[in-house]
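Only a part of the assembly is drawn; its chains keep their places, and the rest are absent.
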């Protein structure tokens, strides 16, 4: 992950948010789960810094989209016993994969918060598309 | 949010608590989720400072009543995967909205704890009514 | 400690703050160190909830004024090794003593934050005077 790419992904997420008519927060983290960039749009709530970052971190830490993890951590899911601290298992977090010659691994994550789950997922996917076509 | 209004809202919540025959804690926070005023009635439990403040904060951070959020964070709800730390998703927290010329946004919140959920909600609503008719 | 007395003490602290020309936060805690009341004046900073409450708590927990504790926790002081977490050893916290027939003990505390240390101490002392002449 690098800052320039993180900002391009953020831009794509924000453009999607404008199309959705919603104000969001967008976080991008590196393979260590540490923040690379964050932007909160005018009118997006104060939980954005914690939730967007949390979704991005969670998608890296558990190597899956937080939408999928929402199902797996629900009662009956295989990850239901996961501690709640530190993980945000609500749609809007997407891991970013790359193969730098040592097999595919997660090298970063994007997290979006501020809209409905569907809107957050759409914004995160718009950002992930920038990653996939980088 | 300002202190004078916060105290008037608190007074309304306390009056409702007296009608309900219950001792409560009442917290009012600003748009940043920071405490503006707090009062704990004689006989209200020591969890009041954390829970009333937590409900008020949560209603601002997630921009909804904590009663509604209780349903959304329950199994099957769209926010079920939300971490429990930092958020109190039990009825009794109500966000306060205003339009200062830039569209409606949450500019504060009220949180009540000490009675049953129904009583806490009734007290918080009595306070919110002061806000709406300010 | 009871709410009515806590509010009278708070009022005295706020009156002193107006005389000092400063905006403060005032916290009153009970003998368990738990918040009974809190008020943040217009213009007082967002650290007030943590610091005023912290000073009140510290004055109860360590049974001394936080001004005196500031000296004792400084290098060379007898409490220098105290952990920093949870204690605010800056002037503006005053313990409240009472003898309910079992000897004198601390039954609450007041904490003020927002001005200079001297101003915070003056406001806390104005509140403590209400306690002593109750």
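Order of writing sets the labels: A, B and C. Residues in every chain begin at 1.
Criterion: a residue touches a chain if its C-beta (ideal position, glycine included) is under 8 Å from a C-beta of that chain, and two chains touch if they have at least 3 such contacts.
Just so it is clear, the structure is predicted and the values come from calculations on it, not from any experiment.
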- Query: Wait, 3 copies are placed, so what's the full copy count for the complex?
  - Reply: 4
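Just so it is clear, only the chains that are shown with their structure count from here on.
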- Task: Work through the pairs of chains, note which ones touch, and then classify the graph as line, ring, star, complete or other.
- Result: line
- Message: Rounded to the nearest 5 degrees, how far is subunit A rotated relative to subunit B when their C-alpha atoms are superposed?
- Response: 90
- Note on the structure: Chain-centre distance (mean CA atoms) for subunit B and subunit C, in whole Å, is 26
- For subunit A and subunit B, what's the span in angstrom between their mean Cα positions? 29
- Round to the nearest whole Å and give the separation of the Cα centres of subunit A and subunit C. 43
- Query: Which residue numbers or ranges of subunit C touch two or more of the other chains?
  - Reply: none
- Task: Under the touch definition given earlier, write down the residues of subunit B that touch subunit C in their complex.
- Result: 2-3, 7, 32, 34-42, 46, 48-49
- Name, in rising order, each residue of subunit B that touches subunit A in their complex. 31-33, 60-63, 75-76, 78-86, 102-103, 105-106
- For the subunit A and subunit B complex, residues of the former touching the latter: 43, 45-47, 50-51, 54, 66, 69-70, 73-75, 84-90, 116-117
